[in-house]
Every structure is written in structure tokens, then in C-alpha cells.
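One chain of protein is taken out of this complex; the other chains stay put.
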Amino acid sequence: MLAEIRGLNEECGVFGIWGNPNAAHLSYYGLHALQHRGQEGAGIVVSDGKHLRAVKGEGLVNDVFNEEKLRSIVGDRAIAHARYSTDGGVSGIEGVQPLLFHSSTGSLSIAQNGNIVNASHLKQYLERQGSIFHTSSDAEVLAHLIKKSTHSPFRAKVKNALTLLKGAYSLLILTKDEMLVARDPHGLRPLSLGRLGDSYVVASETCAFDLIGAEYIREVEPGELVVIDNNGMTSEKFADVTKRAMCTMEYVYLARPDSNIDGINVHMARKRMGKRLARECAHIEADVVTGVPDSSISAAIGFAEESGIPYELGLIKNRYVGRTFIQPTQELRERGVKMKLSPVVQVVKGKRVVMVDDSIVRGTTSRRIVTMLKEAGAAEVHVVISSPPMTDPCYYGIDTSTHEELIASSNTVEEIREKIGADSLTFLSVEGTVDSIGREYEDDNGGLCMACFTKDYPTEIFPDTILPHEKELLR
Amino acid sequence: MLAEIRGLNEECGVFGIWGNPNAAHLSYYGLHALQHRGQEGAGIVVSDGKHLRAVKGEGLVNDVFNEEKLRSIVGDRAIAHARYSTDGGVSGIEGVQPLLFHSSTGSLSIAQNGNIVNASHLKQYLERQGSIFHTSSDAEVLAHLIKKSTHSPFRAKVKNALTLLKGAYSLLILTKDEMLVARDPHGLRPLSLGRLGDSYVVASETCAFDLIGAEYIREVEPGELVVIDNNGMTSEKFADVTKRAMCTMEYVYLARPDSNIDGINVHMARKRMGKRLARECAHIEADVVTGVPDSSISAAIGFAEESGIPYELGLIKNRYVGRTFIQPTQELRERGVKMKLSPVVQVVKGKRVVMVDDSIVRGTTSRRIVTMLKEAGAAEVHVVISSPPMTDPCYYGIDTSTHEELIASSNTVEEIREKIGADSLTFLSVEGTVDSIGREYEDDNGGLCMACFTKDYPTEIFPDTILPHEKELLR
Amino acid sequence: MLAEIRGLNEECGVFGIWGNPNAAHLSYYGLHALQHRGQEGAGIVVSDGKHLRAVKGEGLVNDVFNEEKLRSIVGDRAIAHARYSTDGGVSGIEGVQPLLFHSSTGSLSIAQNGNIVNASHLKQYLERQGSIFHTSSDAEVLAHLIKKSTHSPFRAKVKNALTLLKGAYSLLILTKDEMLVARDPHGLRPLSLGRLGDSYVVASETCAFDLIGAEYIREVEPGELVVIDNNGMTSEKFADVTKRAMCTMEYVYLARPDSNIDGINVHMARKRMGKRLARECAHIEADVVTGVPDSSISAAIGFAEESGIPYELGLIKNRYVGRTFIQPTQELRERGVKMKLSPVVQVVKGKRVVMVDDSIVRGTTSRRIVTMLKEAGAAEVHVVISSPPMTDPCYYGIDTSTHEELIASSNTVEEIREKIGADSLTFLSVEGTVDSIGREYEDDNGGLCMACFTKDYPTEIFPDTILPHEKELLR
Partner (left out) sequence: MLAEIRGLNEECGVFGIWGNPNAAHLSYYGLHALQHRGQEGAGIVVSDGKHLRAVKGEGLVNDVFNEEKLRSIVGDRAIAHARYSTDGGVSGIEGVQPLLFHSSTGSLSIAQNGNIVNASHLKQYLERQGSIFHTSSDAEVLAHLIKKSTHSPFRAKVKNALTLLKGAYSLLILTKDEMLVARDPHGLRPLSLGRLGDSYVVASETCAFDLIGAEYIREVEPGELVVIDNNGMTSEKFADVTKRAMCTMEYVYLARPDSNIDGINVHMARKRMGKRLARECAHIEADVVTGVPDSSISAAIGFAEESGIPYELGLIKNRYVGRTFIQPTQELRERGVKMKLSPVVQVVKGKRVVMVDDSIVRGTTSRRIVTMLKEAGAAEVHVVISSPPMTDPCYYGIDTSTHEELIASSNTVEEIREKIGADSLTFLSVEGTVDSIGREYEDDNGGLCMACFTKDYPTEIFPDTILPHEKELLR
């Protein structure tokens, strides 16, 4: 059941630009900055005001594009997408976004980040009405909703379609005449607006602006639909915002340290989490602090700074382990072949080590690292986690498995500690997490979604039927 | 002239294993651990005691091998090579090592790290005698010298050939019957011996042993020829060692932090360099210390620890910029497109920053990073370098350009500071470098080669002719 | 306008099989036999009774499939398609058939040969109703019509959809439960039924049956819908057949010589055309008869046999000129670089040559061959064509260009003769063509479509609107 309601658009990155003759190349660089959000596929759709043309492919941004391909998509407006690993070979190249639809009534392209929880219901309803789908992508559901809408002009069709979606989405729509930018009413996924000279740019994270030298303007607001065309930018609300709920995990591990989300720098937030964590476990006595690269380095630096215990390079990440890596057989693994991380023996040998990590999902990775450190001679390993125990799945686009797989959903902290073999285990408190991030919205939790720690989901997550008034909208 | 005497085998990594049914797979993992030493090509030659079979290709280890290819090279003995970027398209796939030669008198494979300074003289001499070469590789010169030797048995041929070579080499030779391992008489490049169960392993760096769970035994000694066959391991000296001269730059930036060279951990050596540097520039007042990732992180941590100035993540490296990356045009670069590094604005804004780097070659990268930090709002940028000014080229396999390109060969420290736009610039002293590495050999400099800082080359570097007694050996 | 109403499914080949564990491999061989009908792309969709799985690709059958891919599509029922060159890059891989649609109401696959003249009207109508199309293929229009039909069971949906189609089609539809086979009410394109042991097979041409050792049963009748499932084969009429109109060009050049169409062997029909032609131009005095390979060889043999002039190999076809062939530049062409055909000089030198070809479309090829023969020394070149002058375009799936391009639409035979540089030019008469083919249907012309020679199109070809009763069907 759970697998059913989870789509394929999780943890992706989107980028858009309007009004720049280098639109394709700048999108390429933008995707580069967002590559950490999705390494399974990438695409750019460019328009010259007449046609929409796509280059898409599976793999890293570098694998998909080359100079020749970028030159084949000429135009001054573009949307782009980097796609996260999905749950199987269901989709392949056909699922790589932006999706591009041609028709006699005009071409349409969509790039989306997030997960729409009622997508499969909408899809089934549409199929029963005679619609044909080519992918298992949420974005195709949206395309059908837009196409079926009897409203006019185009932006009204889009608004109508958006009101039917439940869940998390930050999305870009490109036609030959306009670029539409929208964010779900809870603002679950980040999306920022910027300018590059006279051009408008949009990106999942501000690090994309920094890389291309663009200037940050503001966030796209929850429930906002921004329309950019040759007359400039206009904005309207398509939904009331009852509760802001920015994903906490974006701050904890997903976003790049040099990005700012709602004005808060991610590295600084993580460093504050590390500091708070140091205060929350002030009892631990240790010789060195080390972080699990790359996402926990910021928290580890903060922990070291606050605790006074020296920060050290206790673990090295092998930079070259890619998607196609040949995994060692069980036999080789038992013989000690370890791929992604190596301990620096002379750093940890005989030392009491604080190992900072950002989260524990199934516990297997933590156990493996603890074991590795102990085999390298660590006297004690104190695991400190810069987020609370993850007890519940995410339905909004973070790939955090099911209840069954989440170790914290059925084990106490002490039980987890024993399973991973640590000498002590400390999670950052919910309050500490919220305080460290430091958002100043007056909502509970500073407008954060903390559902995976607290079960407090901001939206309905098991929509059973299409409601009558929704069917009305579907006509 | 200089380009002439510099070969194509620089900064590579070699790996060998004898007596293990997983020889191909373990070589693959070994190459992975050595990938930082060469990303241009990779190869493995395996023998089952009857035939030698190769899989080779251009690109990263992951690009070259897959499960099917590894299974196609069955055997219990192997040598492998990861190849560093060379000076142009001279060679392509044909230059990827290990080289493999078949003949009616038996097959022979060679993998080499280092640079032989008299290779082109030897090659010209052999060509005038009627030899035909297929690559511009030093290893092929060695193959011809071995093949032409009238000595017997095979190891005597190899010894005879080695006495003709001048320069730096750590090399592995595989026939169906034995694996020969040799290191030049100065020990310029690292090479270590280990055991994995009953198997012998050899690698450029000990991190390859850690990854496959092998146990370190000892270094291959300068001027030593080790022969491994089904009767075990024997060793002999093929040259007198007058002066140990391990490459200093291996400690400074080339080797992996978790490797040990001659028993000294690279990360710890770098951290000590950082600490010493902090003492050597105790006058600097600053708010944060940041290192240029990845190779300067260790020194930066040391600097921060010693100086008491907080260590920070001021610069982020884009992990996904690969070989085929499309470089921004001049126009895009001027618009601010920056690829490999990004500053974390909220870390450096308004701060006095200590920027730790490991070396300055041409100065262009340093200038770019200083500019980047200043544009991100740094109040001051103090550049500190964890090695001395590099005034002279390396002829032993480190790609440090020519005199003309080395900024320190024609500029004072103050002139360099001005050119890179730093508020201050400090290099670690030669003495500080030697002390920090802390080798205990009684030679000057602890048995280090510091020629690129001091012009004190351990070998002849411009051999003009083949001497009469050498011609004798060539018959 | 004309380009608008012509689709992308011209001159293709289809193959289907039901009830054979080697369904994928046999489809592969079947496509091989049909390769001459389409070389641009190929695909096979196989079902195991539960799922439908596709392998498709651009290029020749051999380029698209390998053993591994064929093994990945397991099942005992399959439909397959070889695709003809289309008019541009509109479609690429997405247009390669069989099209495969997955939905919550079941999967559906379609392979089609022929051209539906009202496809673009139907498509526009559906798009205005909210449908989204992914290809420019007629088959996708059919899929939407089927999906939208409110009838039940599935075959009733298909029948309803077929009644809306105008034009030429021989098509195969596969679901997990049944294979449906249909042919348009005029029977414009061939489609035959056969048996292979207990399996049913269907193919565009009987040569596919011969290659896999299947036995021919009968033609699929015009206006017939055959349904094959695990209970066997049933058949029903979905339309009245007012006028049989098998494409004459299938006999003239399109089909393979070893195929039989409606019981008439293609080679024998062509040979009879050649004989009749010899009688129709008995005045020509010549030394040798030669045919333009490959499609005119049969007629040339017939001409030689009837006329008593010796048959000779005057023209050699270069077998290896493939799709990716680099065409000579204008400069090289002027220097004499000729790619596809070469004359055998010693055959034609000083001889009066009868050159038999099957048809003249634009006249450029004929002119080139006449010139080639004259340059090789032919004393006279008498061009004889085994079909009538082609004055009008085909809208049913033969790529015979527009009126403007058809040389016979605006030139007399004498004018054409002068343009191609022949010493004489003779076309087979319409009557001679009909007689030679020798079909025994009582219709005019033996149930042939001869529209491209006579303008007598069997269907409406410029349908302007969707009629009210058709809209009714579309609900």
C-alpha cells in the first residue's frame, strides 16, 4: 500500500531560466549545482519562443550533456531537472524529466520536485475516463489535468489543476510563451527566485544561483503561482496557506551546505545542530570528534567547537565510487573489502571517538561505520546524531523507506545503540533541532515539517477517493 | 627540451597480487583505492599460470571495468595500473598500462609509476638498432631492454635492464611464472608490500591494503628487486642506495590521507605541517580557518587546532565535475560561472579568513580562490601554504610544469602575494616541512627529495649520451 | 496540405504470433523476412499472459536486437513491427512500433502497416477534448479511440474504433489476453494468416512464414477482425467490403519476390509484367537485357525470355551501402564517385541495352542510371518500365511524393524520355499491368488499387470534418 502512494519524483532538483541567450548552458551549470539532489537522470527543455526541444538522458549531468547537445537546443528560456534514484526499473529514460508534450494546441513541458500523495488516485480516475499515460511520473498526471481543464487562459488551467494536487511539489512549467512556477500550499520543498542581469532564474536551491553568478530575490511562496513571460513576472495565490511546513531533512542532510533555505544557511544550521548536540550530551568524554562525510562535516565542526574536543579527519570518503560500481561479493566483503568509507587508523587508534552523523534510517550503515572504527582501533565510539529518531516514513519526496525498515520506529534509543554497537548513542531533541535551524515563523516548529519524527503530517496522506467537487474540477 | 625528457607515466598508481583466486576483483578494488593517483585510464593484467590476459581502457576505474570484463580475466595473479592525465593525445588507449607483450618466448606485462629521465635516449638508441616502439611509455623501453638482454634467467635480464634506467620508478612485472617488483635506487616513489591471507600484495599506497583488508608488511626498499613466485618471495639488491629521496609532495598533497609512507601517516604529517605553519605565522589575526578541499583539509585542521582560530567549511567542492565537463565560455566565466569550488558566504562574510592550501604552482588557482572569497565578503584573506615555494620542476613524475610556469621560480613571496591578491602569504619553511613529516632517516632532510624547493636533484637529470659501458649492457 | 494528411506508418511490416514459447525469437526472424519493408526501426512486444514487455530501437532488426534482449522478453505471444523511413526527425525512437501503453485498466500494444487518411483530424478532435499524444503515429490515435470507447468487451471497443478510421491499415493489437488482427475494408495492404504447429502466426508477407517454417492458411479478409486467444481463433466482419483494392505497387516493387499476395507469387507476377512489356514494345532491337537490382530482376528475366534478347548482369548493386553512409560531396560526385550501383563495362560496352526498371517516380535515378550506362559505353539505352506512368500520389502508405515531384504528373512519356536521356522509353499499360498480375476478382482491375496511375482512389482522401455520427462514436 505504501509503495503505491509513493511516486517517482523524490528528492529531485529543478532549475529554470527566462530571457537569456545562454539558457541551455546556464541550465546545465544550474543542474550541476543541484546534482546532489538527483544523480539518476537529467534533462533540459529549451524554447526559442516557437518550439520546445529536449535533451534528456540517464546518469549524471556530465554523462547526459555535451557541447553538441547543448548547442542543439537553442533558445532563451529553459526548464531543467535532475532526477533522484527511483525504486526500480519501472521507468527508465521515459521517466526522466522535464516531460515534454507536443499537441496541435501547443507544446508543454513540466519539471517537478516533490511527491504528490493523491497522484495514483487521480491517475486511475483519469484512466477510467479514457486517458492514456506513458510514465509513472506525477508530472504526467499534472499534464493531463491541465490539458483536460476547460478554463482559459493557460494559467487558469494550471491553477485549476494545482487545486487537485495534494502533497509536496515545487514545479516549473514551460510553454513557448510563458514559464509558470508553483509551490505547494505548505511549501514542503524549497524553491527560490533570482535574477541574472535581465533574466529570471528559479532553482530548488540557492547554490545554483551562486554558481552562475545570479542574484537571489526571494523564495517562491507556499501556494504561489508565479508566471514569467516577455512582459515580466506576475504572481498570484492559488491556495490558502494554513500551515507552513518546510522539510526539516533539507536542513539536516539533503541541501548543499552553501545553500540558504528561507534565508537560513544550511551549513550554519547544521553547525548549530552540532553545537546544540554537544550541549545535549555534555556528559560524553572523548578524544576526537569526526563526521561521516560529506553531509555530517558541518555538524561535526560545530560539535567540536562547542565541546572543545578536537575535530579530526577520522573517515575518508572514496570520491570515485559511482553508480556503476561493482559491489564486492559476500566473500570479498567478509575479507574486508570496504568501498565508500575508510578510517584513518592513526587518527582513531586508541582514541575515544565521537562520530557525528546526520540521521539513522535502517541502522545498517551506522553499524558498519562503528565496526570499521573499532577495527581501526578506536577505544570507544560515541555516536551522536544531529536530528531526532526517525520514526515515521516521509510521503513528500524523501526516500526514507517504510515503517518496517525504520529502526527507530520499533526500537528504543538503547536498543538501537546496542544494535549498532556504539558505546553511547545520542539523538538531537526535536526542540533542539527546531531551535538550531532557527526559523522565525510563528507556527509551531518555525514552519517546519517534522512528520518523520513526530507523525504530524501537514497533509492528508491516504486520500481514498476523488471527492465530488474534485470530479467537478476534472470535467 | 624539458618536455622531451619528461615521459607519460607520472603520478600513477600500481597494484599487484599473487596467489589469490579473486585476483582480478581485488585488483579492481585496489585500483579504486589508488584512483586519486590517476584518472585517465586503468588496466589489469591477470595470469592463470598459462596465459596473460588484459582488460584496459580510458577513463575512471568504474568506466573501464564491469563484472563481465573482470570475469573474462581469470587467474590468481595480477598487476594493475591507474594512469594519470598526460600532456596530450599522443597516446590514447595504447598508452594505458599495464603494457602486455606476447611472444614465442613467453608473455610479459609491465606496470610502472614514476618517470625515467633517460628513457628517450634509450629509446632513440634502440630505434637506431632496429627496434619498433608502439607507445611513448617508459615501460615499453624497459620491455625492450629486458627482451634484448642476453642474461638468463628472466630475473637476470630484468636486473640488467634496471641498471640502465635513471630516474624514478616503482614497477611491477608479471610473467606467467613470476611477479617482479622493483623500486629505483633513491626510492623516489612509494611502494609497499602486504599480505592477504596466503597472497602477496603490492601497492603504491597502503590505503589499497586497507580497502581489501590486507596486512601491511614493509616497504619495498630503494634498489630492491623482489621476486614472487609459487615458491614464495625472494629479494635482492640490484643497485647501491647512496641517498634515499622519497618525494616530499607525496606527503604534501599526492597521497591519500589514510595512507602511510615509510610508516608515517599522511594525514598526520599534513596536520603537523598545518600546526607548524600556525607557529611560523603566529602574527596573523583571523576569525576563521578554512582549507582548500580536499588535499588541504588536514593541514587546515592542524592550523586551527594550533592557532585556536575556529576551523570552518568556507569552501565547498563540487563532487560531480568530471573529466568530460563542459567548461564555461569566457563570457559565461565573466558572468560568474564557477565550477569546481563554491564559497559558503555566511561563513566568510565579514570575516578575516585564513585560507590553507598545500602548494602554489602557477598561482592562477590561488588568485581565483582569493577573489572568490573576497567576492563572498571576506574582510581579509590570509593565504598559508603547507609547503615551501616551488622553484624548480620535478623530473620524477609529478606534473609541476616548467620553470617558466612556476610562479615561485621568478617571483618573491611578496610579489606572489600581490599577484594572487592575498592580504598576507606565508609558505612553510623547508625545515618546517622536513620536521613536520618527521622521517627518521639520518640523511639530510630525513631521506626526502626536496628538489622542487631546493634544486637538489638526487639523480642526473640531463643525461646526454649512452655511455660505453651502457652500450655494452645493451648488447 | 498533403504533407499534413500523410502519417508516419508507411510501407512497414508487421508480424504476430500466439501460443509459442519461442515467440520473441520467432518474431525476430519474422521481422528479418520483412526487413525490406522498413529499415528505420524495429520492435517486438511479448506477453506471458500477465505482462507486456517491449524491446525497440532505431535501425535494422540486427542492430536493435541481441540474444540478451530477446531473452529479456519472455512469453508465448508477441507482435512485432519493422518501420519504414519517415519524413524527418519528428519522431525518433518514440515512434518505433509496436506502441505499448500501460494503464490500471490493462496494457495494450499496437503495430500497424498502412496510412490512415483521417488520422490528423481524429487527433485534433481528441486533443481538443483533452487527450495528450506522445507520437505522431496513427497507431496512437487508434489507442485513444479504443481507450475512450464505452463499449465492452475489449473487442467491441476495437470494432468501434476501427469504424472511425479511413484509409489503409493492416494491424495487430496485443493485450495480455488476446491478439486482434484487422485489415481495412478495401484490403489495401496485405496481411496473411498462418500456423506453426499449434501456434497462430500473422504477417504482412508470406515470406515470413517460409522463413520460420510456418504454413500459410489464408489472407485476413478486407474488413475482417480476427481475435486469437487461448480458446482459438474467431472472426467477424466490422465493415462491409464495397470494393477490394490491393495496392498494385506491392506486386510491382514493394513485396519480396518469394511472397504470395492473395495466392499470386510476386516474382511470377513481375516476370509476367516483363513478358507483357516485351510484347508491348516488340519493336525494340537490342543486344542485352539488364535489370536494375534488386526489384527489377524478375521483370528483366521475363523480358529476356519473351524477347529472346539475352539477359545480362549489366548493373551491380553495392550491398554494403547502409543508412549511415557518408554521401560524396558535389565535388566528389562530379569526379565520378558513384555509390549504390556500378555498371559492368564489358557487358554493356558497344551494346544496345534494354534497361528494365519497375517504376519512375521523380526521374532522377533513371537519368543517373542511363548516364552511367552510356558512360560505360552502351550504344543505346532503351528504358522499359514494368508499371504505368505514376501520375498521382499515394495516400495509403507508399512514399511516392507529391504531385509536384512525380515526373509523370506533368510530363508526357516523350518528355520524360528526353529528360532521362534514354533512346526510347516504354511504360507497361494499365491493362497489361492488371493482366500480368492476374488476380481473378470480378471487380474492375482484379480488385487492385491503381489510384497512383488512374486517380481512382478507393476511399475519400480529404476528409474535412468529423461527422456528427462519428462524434457520437467518439463519446
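Read from first to last, the chains carry the letters A, B and C; within each, the first residue is number 1.
Operating definition for what follows: contacts are C-beta pairs under 8 Å (C-beta built on N, C-alpha and C of every residue); 3 or more make two chains touch, one makes a residue touch a chain.
If you're wondering where the values come from, they're calculated on a predicted model, not measured in any experiment.
**Q** Can you list the shown chains that the absent chain is in touch with?
**A** Among the chains that are shown, those touched by the missing chain are B, C.
**Q** Any idea which of C:36, C:123 or C:166 touches the chain not displayed?
**A** C:36
**Q** Looking at C:97, C:265 or C:426, which makes contact with the chain not pictured?
**A** If we include the chain that is not displayed, C:265 is the one touching it.
**Q** Please pick, from C:12, C:161, C:193 or C:212, the residue that touches the omitted chain in the full complex.
**A** Result: among the candidates, C:212 touches the missing chain.
**Q** Name every residue on subunit B in touch with the hidden partner chain.
**A** 101-105, 123-124, 127-128, 130-134, 143-144, 147-148
**Q** Residue by residue, what part of subunit C touches the chain that was omitted?
**A** Here the touching residues of subunit C are 22, 25-26, 28-29, 32-33, 35-36, 39, 60-63, 65-67, 70, 196-197, 207, 210-214, 256-258, 260, 265, 267-268, 294, 297-298, 301, 304-305, 310-313, 316, 318-322, 324-326, 328-329, 331-332, 335-339, 342-347.
FYI, only the chains that are shown with their structure count from here on.
**Q** As a teaching exercise, work out the groups of chains that remain connected by touching when subunit A is ignored.
**A** B | C
**Q** What rotation angle, rounded to the nearest 5 degrees, superposes the C-alpha atoms of subunit A onto those of its identical copy subunit B?
**A** Rounded to the nearest 5 degrees, it is 180.
**Q** Centre of all protein Cα atoms: which chain's centre is nearest to it?
**A** Smallest centre-to-centre distance to the global C-alpha mean: chain A.
**Q** Subunit B to subunit C: how many Å between their CA centres?
**A** 63
**Q** Starting from the mean Cα coordinates of subunit A and subunit B, work out the distance between those two points in Å.
**A** 38
**Q** Please list all residues of subunit B that touch 2 or more other chains.
**A** Counting only residues that touch two or more other chains, subunit B contributes none.
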